[in-house]
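With one protein chain withheld, the remaining protein chains of the complex are depicted in position.
Chain naming follows the written order as A and B, and within any one chain the residues start at number 1.
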(Lines give C-alpha, C1' and ligand atoms only; values in the text may rest on other atoms or scores of the structure.)
Protein backbone atom coordinates (compact mmCIF):
# COMPACT_ATOMS: atom_id res chain seq x y z
CA UNK A 1 0.00 0.00 0.00
CA UNK A 2 1.50 3.23 -1.16
CA UNK A 3 1.36 6.06 1.30
CA UNK A 4 3.07 9.38 1.18
CA UNK A 5 5.88 10.17 3.58
CA UNK A 6 5.49 13.87 3.06
CA UNK A 7 4.40 15.66 6.19
CA UNK A 8 1.19 17.59 5.87
CA UNK A 9 0.29 20.50 8.06
CA UNK A 10 -3.09 19.86 9.60
CA UNK A 11 -5.22 22.88 10.18
CA UNK A 12 -8.87 22.35 11.01
CA UNK A 13 -10.01 25.95 11.18
CA UNK A 14 -13.08 27.11 13.00
CA UNK A 15 -14.88 27.79 9.73
CA UNK A 16 -14.05 24.29 8.52
CA UNK A 17 -15.24 22.79 11.79
CA UNK A 18 -18.52 24.70 11.52
CA UNK A 19 -19.02 23.32 8.03
CA UNK A 20 -18.17 19.81 9.21
CA UNK A 21 -20.70 20.07 12.01
CA UNK A 22 -23.29 21.30 9.56
CA UNK A 23 -22.66 18.24 7.37
CA UNK A 24 -22.84 15.91 10.38
CA UNK A 25 -26.20 17.45 11.29
CA UNK A 26 -27.62 16.14 8.01
CA UNK A 27 -27.66 12.61 9.37
CA UNK A 28 -29.29 11.03 12.44
CA UNK A 29 -27.20 11.53 15.56
CA UNK A 30 -26.15 7.85 15.73
CA UNK A 31 -25.19 7.76 12.03
CA UNK A 32 -22.31 10.18 12.12
CA UNK A 33 -20.26 7.94 9.87
CA UNK A 34 -22.57 8.80 6.98
CA UNK A 35 -21.04 12.24 6.84
CA UNK A 36 -17.63 10.75 6.06
CA UNK A 37 -17.46 11.40 2.32
CA UNK A 38 -18.79 14.99 2.39
CA UNK A 39 -16.48 15.76 5.33
CA UNK A 40 -13.48 14.32 3.52
CA UNK A 41 -14.22 16.59 0.56
CA UNK A 42 -14.24 19.65 2.77
CA UNK A 43 -11.10 18.62 4.60
CA UNK A 44 -9.25 17.79 1.41
CA UNK A 45 -10.19 21.11 -0.19
CA UNK A 46 -8.79 22.92 2.82
CA UNK A 47 -5.53 20.97 2.75
CA UNK A 48 -3.98 21.43 -0.70
CA UNK A 49 -6.26 18.85 -2.25
CA UNK A 50 -4.78 15.76 -0.61
CA UNK A 51 -5.22 13.65 2.49
CA UNK A 52 -2.23 12.36 4.42
CA UNK A 53 -2.62 9.44 6.79
CA UNK A 54 -2.44 11.83 9.73
CA UNK A 55 -5.20 13.94 8.26
CA UNK A 56 -7.33 10.87 7.69
CA UNK A 57 -6.79 9.90 11.31
CA UNK A 58 -7.92 13.35 12.33
CA UNK A 59 -11.14 12.87 10.34
CA UNK A 60 -11.68 9.51 12.02
CA UNK A 61 -11.33 11.22 15.37
CA UNK A 62 -13.86 13.92 14.44
CA UNK A 63 -16.41 11.34 13.32
CA UNK A 64 -15.73 8.83 16.13
CA UNK A 65 -14.83 6.03 13.77
CA UNK A 66 -11.78 3.80 13.35
CA UNK A 67 -8.93 5.07 11.17
CA UNK A 68 -9.19 1.99 8.95
CA UNK A 69 -12.76 2.90 8.09
CA UNK A 70 -11.46 6.18 6.72
CA UNK A 71 -8.55 4.57 4.84
CA UNK A 72 -10.94 2.10 3.23
CA UNK A 73 -13.19 4.86 1.96
CA UNK A 74 -10.42 7.22 0.87
CA UNK A 75 -8.75 4.58 -1.27
CA UNK A 76 -12.03 3.44 -2.82
CA UNK A 77 -13.10 6.77 -4.27
CA UNK A 78 -11.02 8.30 -7.03
CA UNK A 79 -11.54 11.90 -6.00
CA UNK A 80 -9.50 11.55 -2.82
CA UNK A 81 -5.76 11.93 -3.23
CA UNK A 82 -3.40 10.17 -0.87
CA UNK A 83 -0.35 11.93 -2.29
CA UNK A 84 0.33 15.61 -2.89
CA UNK A 85 -0.99 16.91 -6.19
CA UNK A 86 -0.36 20.00 -8.25
CA UNK A 87 -2.18 23.20 -7.49
CA UNK A 88 -3.92 22.98 -10.85
CA UNK A 89 -4.72 19.39 -11.61
CA UNK A 90 -6.21 19.03 -15.10
CA UNK A 91 -8.38 15.94 -15.01
CA UNK A 92 -9.20 15.07 -18.60
CA UNK A 93 -12.14 12.80 -19.25
CA UNK A 94 -10.91 10.14 -21.63
CA UNK A 95 -13.88 7.82 -21.91
CA UNK A 96 -15.43 6.99 -25.27
CA UNK A 97 -17.40 10.16 -26.06
CA UNK A 98 -14.50 12.44 -25.20
CA UNK A 99 -12.05 10.09 -26.92
CA UNK A 100 -14.05 10.23 -30.16
CA UNK A 101 -13.92 14.01 -29.97
CA UNK A 102 -10.15 14.15 -29.66
CA UNK A 103 -9.27 14.18 -25.98
CA UNK A 104 -6.27 11.92 -26.54
CA UNK A 105 -4.67 14.42 -28.88
CA UNK A 106 -5.48 17.22 -26.49
CA UNK A 107 -3.87 15.36 -23.59
CA UNK A 108 -0.75 14.79 -25.66
CA UNK A 109 -0.74 18.47 -26.42
CA UNK A 110 -1.19 19.38 -22.76
CA UNK A 111 1.64 17.06 -21.71
CA UNK A 112 4.06 18.37 -24.30
CA UNK A 113 3.16 21.96 -23.59
CA UNK A 114 3.77 21.52 -19.87
CA UNK A 115 6.73 19.21 -20.43
CA UNK A 116 5.37 16.38 -18.28
CA UNK A 117 4.09 12.87 -18.73
CA UNK A 118 0.58 11.91 -17.72
CA UNK A 119 0.34 11.96 -13.93
CA UNK A 120 3.51 13.97 -13.37
CA UNK A 121 3.59 17.34 -11.68
CA UNK A 122 5.48 20.24 -13.26
CA UNK A 123 8.62 21.24 -11.37
CA UNK A 124 7.01 24.45 -10.12
CA UNK A 125 4.24 22.34 -8.54
CA UNK A 126 1.58 24.21 -10.48
CA UNK A 127 0.28 21.81 -13.11
CA UNK A 128 -0.55 18.17 -13.56
CA UNK A 129 -2.23 16.29 -16.38
CA UNK A 130 -4.36 13.33 -15.34
CA UNK A 131 -6.66 11.06 -17.32
CA UNK A 132 -9.89 10.13 -15.56
CA UNK A 133 -13.02 8.21 -16.50
CA UNK A 134 -16.35 9.64 -17.64
CA UNK A 135 -17.23 12.92 -15.96
CA UNK A 136 -20.72 13.23 -17.39
CA UNK A 137 -20.05 15.94 -19.93
CA UNK A 138 -20.14 13.72 -23.02
CA UNK A 139 -21.99 16.23 -25.14
CA UNK A 140 -19.49 18.94 -24.39
CA UNK A 141 -16.36 16.97 -25.25
CA UNK A 142 -13.43 17.24 -24.99
CA UNK A 143 -13.41 18.56 -21.48
CA UNK A 144 -11.50 18.60 -18.21
CA UNK A 145 -12.21 19.13 -14.57
CA UNK A 146 -10.24 21.69 -12.60
CA UNK A 147 -11.13 21.96 -8.93
CA UNK A 148 -14.91 22.04 -8.57
CA UNK A 149 -15.55 23.12 -12.13
CA UNK A 150 -15.70 21.75 -15.65
CA UNK A 151 -14.05 23.37 -18.65
CA UNK A 152 -15.84 22.07 -21.69
CA UNK A 153 -15.63 22.05 -25.49
CA UNK A 154 -11.90 22.54 -25.26
CA UNK A 155 -9.53 23.22 -28.10
CA UNK A 156 -5.80 23.74 -28.06
CA UNK A 157 -6.39 27.48 -28.00
CA UNK A 158 -8.86 27.44 -25.14
CA UNK A 159 -6.53 25.13 -23.23
CA UNK A 160 -3.66 27.58 -23.72
CA UNK A 161 -5.92 30.31 -22.42
CA UNK A 162 -6.78 28.20 -19.40
CA UNK A 163 -3.12 27.77 -18.54
CA UNK A 164 -2.57 31.52 -18.84
CA UNK A 165 -5.54 32.16 -16.56
CA UNK A 166 -4.16 29.72 -14.02
CA UNK A 167 -0.79 31.43 -14.07
CA UNK A 168 -2.50 34.77 -13.64
CA UNK A 169 -4.46 33.29 -10.71
CA UNK A 170 -7.74 34.10 -12.40
CA UNK A 171 -9.16 30.62 -11.83
CA UNK A 172 -11.31 29.73 -8.82
CA UNK A 173 -10.89 26.14 -7.78
CA UNK A 174 -13.50 25.86 -5.07
CA UNK A 175 -16.75 27.66 -4.60
CA UNK A 176 -16.90 28.39 -0.88
CA UNK B 1 -39.80 -26.87 4.37
CA UNK B 2 -38.60 -29.36 1.82
CA UNK B 3 -35.72 -28.64 -0.51
CA UNK B 4 -34.41 -30.91 -3.22
CA UNK B 5 -30.80 -30.66 -4.32
CA UNK B 6 -29.57 -32.84 -7.16
CA UNK B 7 -32.57 -35.09 -6.60
CA UNK B 8 -31.99 -35.55 -2.87
CA UNK B 9 -34.52 -34.01 -0.53
CA UNK B 10 -34.05 -32.62 2.93
CA UNK B 11 -36.32 -30.94 5.47
CA UNK B 12 -35.02 -27.57 6.61
CA UNK B 13 -36.03 -24.72 8.91
CA UNK B 14 -37.07 -21.43 7.33
CA UNK B 15 -34.04 -19.17 6.93
CA UNK B 16 -31.71 -21.99 5.94
CA UNK B 17 -29.58 -21.22 2.91
CA UNK B 18 -29.19 -23.60 -0.01
CA UNK B 19 -25.56 -24.21 0.96
CA UNK B 20 -26.52 -25.13 4.51
CA UNK B 21 -29.19 -27.49 3.19
CA UNK B 22 -26.63 -29.06 0.87
CA UNK B 23 -24.25 -29.56 3.80
CA UNK B 24 -27.06 -31.27 5.68
CA UNK B 25 -27.33 -33.76 2.82
CA UNK B 26 -23.56 -33.94 2.39
CA UNK B 27 -21.51 -35.65 -0.24
CA UNK B 28 -20.52 -34.49 -3.71
CA UNK B 29 -23.41 -32.12 -4.19
CA UNK B 30 -22.13 -29.68 -1.54
CA UNK B 31 -21.04 -26.55 -3.42
CA UNK B 32 -17.51 -25.32 -2.72
CA UNK B 33 -17.38 -22.16 -0.61
CA UNK B 34 -14.39 -19.87 -0.55
CA UNK B 35 -15.81 -16.80 1.14
CA UNK B 36 -18.78 -18.04 3.13
CA UNK B 37 -18.00 -18.98 6.73
CA UNK B 38 -20.90 -20.16 8.84
CA UNK B 39 -19.39 -18.70 12.03
CA UNK B 40 -19.04 -15.23 10.54
CA UNK B 41 -22.25 -13.28 10.19
CA UNK B 42 -22.69 -11.55 6.86
CA UNK B 43 -19.91 -13.46 5.09
CA UNK B 44 -20.48 -15.00 1.68
CA UNK B 45 -21.80 -14.07 -1.72
CA UNK B 46 -18.51 -12.72 -3.00
CA UNK B 47 -16.41 -15.50 -4.46
CA UNK B 48 -19.21 -16.95 -6.63
CA UNK B 49 -17.80 -20.49 -6.32
CA UNK B 50 -20.97 -21.83 -4.78
CA UNK B 51 -23.27 -20.85 -7.65
CA UNK B 52 -26.18 -23.23 -8.14
CA UNK B 53 -29.08 -23.42 -10.52
CA UNK B 54 -32.54 -23.00 -9.05
CA UNK B 55 -34.71 -25.04 -11.38
CA UNK B 56 -37.86 -24.42 -9.37
CA UNK B 57 -38.25 -21.41 -7.10
CA UNK B 58 -40.77 -22.91 -4.69
CA UNK B 59 -44.12 -24.66 -4.62
CA UNK B 60 -45.81 -21.27 -4.47
CA UNK B 61 -43.83 -19.81 -7.38
CA UNK B 62 -42.37 -22.66 -9.42
CA UNK B 63 -40.60 -20.43 -11.96
CA UNK B 64 -36.89 -21.16 -12.26
CA UNK B 65 -34.49 -18.38 -11.35
CA UNK B 66 -32.93 -17.02 -14.54
CA UNK B 67 -29.46 -16.46 -13.10
CA UNK B 68 -27.28 -18.85 -11.18
CA UNK B 69 -27.58 -18.06 -7.49
CA UNK B 70 -24.90 -17.93 -4.82
CA UNK B 71 -26.09 -20.80 -2.66
CA UNK B 72 -24.49 -19.42 0.50
CA UNK B 73 -26.72 -16.34 0.56
CA UNK B 74 -29.86 -17.64 -1.10
CA UNK B 75 -32.54 -18.80 1.29
CA UNK B 76 -34.45 -22.03 0.77
CA UNK B 77 -38.12 -21.94 -0.13
CA UNK B 78 -40.58 -24.73 0.39
CA UNK B 79 -40.51 -27.04 -2.60
CA UNK B 80 -37.41 -25.48 -4.08
CA UNK B 81 -35.47 -27.60 -6.54
CA UNK B 82 -31.79 -26.95 -6.96
CA UNK B 83 -29.19 -28.36 -9.30
CA UNK B 84 -25.62 -28.37 -8.10
CA UNK B 85 -23.28 -31.00 -9.44
CA UNK B 86 -26.01 -32.23 -11.78
CA UNK B 87 -26.06 -29.05 -13.82
CA UNK B 88 -23.76 -28.47 -16.75
CA UNK B 89 -24.27 -24.73 -16.35
CA UNK B 90 -23.17 -24.82 -12.72
CA UNK B 91 -20.10 -26.90 -13.50
CA UNK B 92 -19.20 -24.47 -16.27
CA UNK B 93 -19.67 -21.46 -13.96
CA UNK B 94 -17.52 -23.01 -11.23
CA UNK B 95 -14.83 -23.75 -13.76
CA UNK B 96 -14.83 -20.15 -14.90
CA UNK B 97 -14.77 -18.78 -11.37
CA UNK B 98 -11.81 -21.05 -10.67
CA UNK B 99 -10.08 -19.73 -13.76
CA UNK B 100 -10.76 -16.14 -12.71
CA UNK B 101 -9.37 -16.82 -9.23
CA UNK B 102 -6.22 -18.33 -10.68
CA UNK B 103 -5.30 -15.91 -13.47
CA UNK B 104 -3.61 -13.50 -11.08
CA UNK B 105 -2.70 -16.04 -8.43
CA UNK B 106 1.07 -16.61 -8.17
CA UNK B 107 0.67 -20.44 -8.21
CA UNK B 108 3.50 -20.65 -5.71
CA UNK B 109 2.13 -23.75 -4.00
CA UNK B 110 5.60 -25.35 -3.73
CA UNK B 111 6.69 -22.69 -1.24
CA UNK B 112 3.32 -21.90 0.25
CA UNK B 113 2.65 -22.87 3.85
CA UNK B 114 -1.02 -23.33 3.10
CA UNK B 115 -0.37 -26.03 0.51
CA UNK B 116 -2.10 -29.21 1.50
CA UNK B 117 -4.86 -27.48 3.39
CA UNK B 118 -5.72 -24.81 0.85
CA UNK B 119 -9.30 -24.39 -0.35
CA UNK B 120 -8.09 -22.91 -3.61
CA UNK B 121 -5.97 -25.98 -4.29
CA UNK B 122 -8.97 -28.17 -3.64
CA UNK B 123 -11.13 -26.01 -5.86
CA UNK B 124 -8.57 -26.14 -8.68
CA UNK B 125 -8.20 -29.88 -8.27
CA UNK B 126 -11.94 -30.23 -8.73
CA UNK B 127 -12.68 -27.51 -11.27
CA UNK B 128 -9.38 -26.26 -12.68
CA UNK B 129 -7.58 -27.15 -15.85
CA UNK B 130 -3.99 -27.87 -16.54
CA UNK B 131 -3.36 -25.03 -18.97
CA UNK B 132 -3.88 -21.29 -18.73
CA UNK B 133 -5.33 -18.89 -21.26
CA UNK B 134 -3.94 -15.90 -19.43
CA UNK B 135 -0.81 -14.56 -21.09
CA UNK B 136 -0.75 -11.09 -19.58
CA UNK B 137 1.43 -10.02 -16.70
CA UNK B 138 0.07 -10.99 -13.31
CA UNK B 139 -0.99 -8.39 -10.83
CA UNK B 140 1.27 -8.11 -7.80
CA UNK B 141 1.29 -6.15 -4.56
CA UNK B 142 4.03 -4.67 -2.43
CA UNK B 143 4.72 -6.86 0.61
CA UNK B 144 3.44 -5.49 3.89
CA UNK B 145 4.52 -6.43 7.39
CA UNK B 146 1.57 -6.83 9.70
CA UNK B 147 3.46 -7.96 12.78
CA UNK B 148 5.55 -10.92 13.93
CA UNK B 149 2.70 -13.41 14.29
CA UNK B 150 0.85 -13.27 11.00
CA UNK B 151 2.34 -13.33 7.52
CA UNK B 152 0.41 -11.48 4.83
CA UNK B 153 0.91 -12.59 1.21
CA UNK B 154 -1.40 -10.29 -0.67
CA UNK B 155 -0.60 -11.86 -4.04
CA UNK B 156 -2.33 -15.04 -2.95
CA UNK B 157 -5.44 -13.34 -1.60
CA UNK B 158 -8.82 -13.99 -3.18
CA UNK B 159 -10.54 -11.14 -1.29
CA UNK B 160 -13.08 -13.33 0.47
CA UNK B 161 -13.09 -10.71 3.24
CA UNK B 162 -13.44 -13.35 5.93
CA UNK B 163 -10.52 -11.82 7.84
CA UNK B 164 -12.03 -8.35 7.93
CA UNK B 165 -15.43 -9.71 8.91
CA UNK B 166 -13.73 -11.68 11.64
CA UNK B 167 -11.89 -8.62 12.89
CA UNK B 168 -15.19 -6.75 13.01
CA UNK B 169 -16.98 -9.45 14.92
CA UNK B 170 -14.31 -10.87 17.18
CA UNK B 171 -12.08 -7.95 18.01
CA UNK B 172 -13.01 -4.48 19.16
CA UNK B 173 -10.70 -2.33 17.07
CA UNK B 174 -10.17 -3.45 13.53
CA UNK B 175 -6.90 -2.19 12.09
CA UNK B 176 -6.93 -3.89 8.70
CA UNK B 177 -9.42 -3.68 5.91
CA UNK B 178 -9.87 -3.64 2.16
CA UNK B 179 -8.11 -0.76 0.48
CA UNK B 180 -8.31 0.40 -3.13
CA UNK B 181 -10.81 -1.07 -5.49
CA UNK B 182 -11.32 -3.35 -8.46
CA UNK B 183 -8.50 -5.77 -9.15
CA UNK B 184 -6.20 -3.57 -7.07
CA UNK B 185 -8.30 -4.06 -3.97
CA UNK B 186 -6.11 -5.41 -1.21
CA UNK B 187 -6.13 -6.41 2.40
CA UNK B 188 -3.96 -3.96 4.26
CA UNK B 189 -3.60 -1.92 7.41
CA UNK B 190 -2.59 1.04 5.24
CA UNK B 191 0.04 2.12 7.78
CA UNK B 192 1.84 -1.24 8.19
CA UNK B 193 0.43 -1.52 11.69
CA UNK B 194 0.88 -4.77 13.53
CA UNK B 195 -2.40 -6.59 13.84
CA UNK B 196 -2.13 -7.20 17.54
CA UNK B 197 -5.23 -8.44 19.19
CA UNK B 198 -5.90 -11.42 21.42
CA UNK B 199 -8.04 -13.04 18.71
CA UNK B 200 -6.25 -11.86 15.58
CA UNK B 201 -4.68 -15.27 15.00
CA UNK B 202 -8.04 -16.61 13.91
CA UNK B 203 -7.57 -14.68 10.68
CA UNK B 204 -5.09 -17.39 9.76
CA UNK B 205 -7.63 -20.13 10.33
CA UNK B 206 -10.41 -18.46 8.36
CA UNK B 207 -8.19 -17.56 5.41
CA UNK B 208 -9.07 -20.08 2.69
CA UNK B 209 -5.74 -19.60 0.91
CA UNK B 210 -2.13 -18.84 1.81
CA UNK B 211 -2.65 -15.10 2.11
CA UNK B 212 -2.59 -15.17 5.90
CA UNK B 213 -0.33 -17.77 7.42
CA UNK B 214 1.24 -18.41 10.81
CA UNK B 215 4.59 -16.61 10.91
CA UNK B 216 5.76 -18.81 13.78
CA UNK B 217 5.27 -21.84 11.55
CA UNK B 218 6.72 -20.29 8.41
CA UNK B 219 8.68 -22.79 6.28
CA UNK B 220 8.93 -25.16 9.26
CA UNK B 221 7.28 -28.12 7.64
CA UNK B 222 4.88 -29.18 4.96
CA UNK B 223 1.52 -29.63 6.62
CA UNK B 224 1.33 -33.25 5.58
CA UNK B 225 4.51 -34.13 7.47
CA UNK B 226 2.91 -32.86 10.67
CA UNK B 227 0.76 -35.07 12.81
CA UNK B 228 -2.31 -33.26 14.08
CA UNK B 229 -3.72 -34.16 17.48
CA UNK B 230 -6.73 -32.68 19.14
CA UNK B 231 -5.66 -31.16 22.43
CA UNK B 232 -7.01 -28.87 25.11
CA UNK B 233 -5.86 -26.76 27.99
CA UNK B 234 -7.52 -24.57 30.58
CA UNK B 235 -7.59 -21.13 29.06
CA UNK B 236 -9.18 -18.07 30.61
CA UNK B 237 -9.56 -16.33 27.26
CA UNK B 238 -10.95 -18.96 24.94
CA UNK B 239 -12.31 -22.48 24.88
CA UNK B 240 -8.79 -23.88 24.86
CA UNK B 241 -9.77 -26.61 22.42
CA UNK B 242 -7.27 -26.80 19.61
CA UNK B 243 -5.44 -28.97 17.17
CA UNK B 244 -1.70 -29.21 17.75
CA UNK B 245 0.48 -30.11 14.78
CA UNK B 246 3.38 -32.28 15.87
CA UNK B 247 6.67 -33.21 14.32
CA UNK B 248 8.12 -35.86 16.56
CA UNK B 249 7.63 -34.50 20.04
CA UNK B 250 7.71 -30.90 18.92
CA UNK B 251 4.53 -28.86 18.59
CA UNK B 252 5.14 -26.83 15.46
CA UNK B 253 1.77 -25.19 15.10
CA UNK B 254 -1.48 -24.74 16.96
CA UNK B 255 -4.75 -24.10 15.14
CA UNK B 256 -8.44 -24.15 15.82
CA UNK B 257 -10.24 -27.43 15.29
CA UNK B 258 -11.52 -27.52 11.75
CA UNK B 259 -14.47 -29.49 10.47
CA UNK B 260 -14.79 -31.15 7.06
CA UNK B 261 -15.51 -27.81 5.39
CA UNK B 262 -12.38 -26.25 6.80
CA UNK B 263 -14.26 -24.17 9.33
CA UNK B 264 -13.08 -24.00 12.92
CA UNK B 265 -15.44 -25.29 15.55
CA UNK B 266 -14.53 -22.57 18.01
CA UNK B 267 -12.20 -19.60 17.76
CA UNK B 268 -9.08 -19.68 19.92
CA UNK B 269 -6.96 -16.98 21.50
CA UNK B 270 -3.47 -15.96 20.47
CA UNK B 271 -1.95 -17.25 23.69
CA UNK B 272 -3.07 -20.77 22.88
CA UNK B 273 -2.07 -20.36 19.25
CA UNK B 274 1.33 -18.74 19.48
CA UNK B 275 2.65 -19.07 23.02
CA UNK B 276 1.88 -22.63 24.03
CA UNK B 277 4.22 -24.78 22.02
CA UNK B 278 5.30 -27.23 24.74
CA UNK B 279 3.73 -30.67 24.91
CA UNK B 280 3.39 -30.12 28.66
CA UNK B 281 1.04 -27.21 28.02
CA UNK B 282 -1.55 -29.49 26.51
CA UNK B 283 -3.69 -32.48 27.26
CA UNK B 284 -3.58 -34.52 24.08
CA UNK B 285 -6.92 -36.09 23.27
CA UNK B 286 -5.93 -38.16 20.29
CA UNK B 287 -5.32 -38.01 16.57
CA UNK B 288 -7.50 -35.76 14.49
CA UNK B 289 -9.76 -37.46 11.99
CA UNK B 290 -9.37 -36.41 8.37
CA UNK B 291 -11.18 -36.92 5.12
CA UNK B 292 -10.10 -40.05 3.37
CA UNK B 293 -8.46 -38.15 0.47
CA UNK B 294 -6.73 -35.49 2.52
CA UNK B 295 -2.99 -35.33 1.89
CA UNK B 296 -2.50 -35.18 5.61
CA UNK B 297 -4.21 -38.51 5.91
CA UNK B 298 -1.76 -40.14 3.51
CA UNK B 299 0.63 -40.38 6.42
CA UNK B 300 -1.64 -42.97 8.00
CA UNK B 301 -0.24 -42.08 11.35
CA UNK B 302 -3.37 -43.17 13.12
CA UNK B 303 -2.56 -46.87 12.75
CA UNK B 304 -1.20 -48.28 16.00
CA UNK B 305 2.51 -49.07 15.92
CA UNK B 306 3.13 -52.79 16.48
CA UNK B 307 6.17 -54.99 16.04
CA UNK B 308 6.50 -55.95 12.43
CA UNK B 309 6.73 -59.68 11.89
CA UNK B 310 7.48 -60.89 8.42
CA UNK B 311 6.09 -64.36 8.29
CA UNK B 312 8.26 -65.51 5.43
CA UNK B 313 11.52 -64.47 7.11
CA UNK B 314 12.47 -67.92 8.24
CA UNK B 315 11.91 -69.41 4.84
CA UNK B 316 13.87 -66.65 3.10
CA UNK B 317 16.87 -67.55 5.20
CA UNK B 318 16.42 -71.13 4.27
CA UNK B 319 16.45 -70.36 0.57
CA UNK B 320 14.48 -72.08 -2.14
CA UNK B 321 13.91 -75.80 -1.99
CA UNK B 322 15.32 -76.17 -5.46
CA UNK B 323 18.51 -74.35 -4.51
CA UNK B 324 18.85 -76.31 -1.38
CA UNK B 325 18.74 -79.42 -3.47
CA UNK B 326 21.39 -78.09 -5.78
CA UNK B 327 23.87 -77.12 -3.10
CA UNK B 328 23.47 -80.38 -1.31
CA UNK B 329 26.43 -82.26 -2.73
CA UNK B 330 24.94 -85.56 -2.09
CA UNK B 331 21.84 -84.54 -3.96
CA UNK B 332 23.75 -83.56 -7.06
CA UNK B 333 23.13 -86.19 -9.56
CA UNK B 334 26.11 -87.66 -11.28
CA UNK B 335 26.51 -86.77 -14.90
CA UNK B 336 26.06 -90.24 -16.00
CA UNK B 337 23.52 -91.28 -13.39
CA UNK B 338 20.64 -90.79 -15.80
CA UNK B 339 22.17 -92.79 -18.43
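We take it that a contact is a pair of C-beta atoms (placed from the backbone, for glycine too) under 8 Å apart; a residue touches a chain by one contact, two chains touch by 3 or more.
As a convention for this text, contacts and distances are computed from a predicted model.
Participant: Can you work out the missing subunit's protein name as recorded in UniProt? Choose among "Aldehyde dehydrogenase", "NADH-quinone oxidoreductase subunit F", "Molybdopterin synthase catalytic subunit" or "ABC transporter".
Facilitator: UniProt protein name of the non-displayed chain: "NADH-quinone oxidoreductase subunit F".
Participant: Just to confirm, in the complete assembly, which displayed chains does the hidden chain contact?
Facilitator: Over the full assembly, the chain not pictured touches A, B.
Participant: Looking at A:73, A:86, A:121 or A:154, which residue reaches the missing chain?
Facilitator: A:73
Participant: Pick out which of A:40, A:85, A:129 or A:162 touches the chain that's been left out of the picture.
Facilitator: Residue touching the absent chain, from the options given: A:40.
Participant: Just the residue numbers, please: which parts of chain B touch the chain that's not shown?
Facilitator: Chain B touches the missing chain through residues 44-49, 51, 66-68, 70, 73, 75, 93, 96-97, 99-101, 103-104, 133-134, 136, 139, 158-159, 161, 178, 180-185.
Participant: Which chain A residues would touch the chain omitted from the figure, given the whole complex?
Facilitator: 26-28, 31, 33-38, 40-41, 63, 65, 69, 72-73, 76-80, 94-97, 99-101, 104, 132-141, 145, 148-150, 174-175
Convention: only the chains that are shown with their structure count from here on.
Participant: Measuring from the mean C-alpha position of chain A to the mean C-alpha position of chain B, what distance in angstrom results?
Facilitator: Between these chains, centre-to-centre, one finds 45 Å.
Participant: Applying the document's contact rule, which stretches of chain A touch chain B when the two form their complex?
Facilitator: Contact set of chain A toward chain B: 1-3, 53, 66-69, 71-72, 75-76.
Participant: Which of the residues in chain B come into contact with chain A in the complex?
Facilitator: 142, 144, 173-181, 186, 188-192
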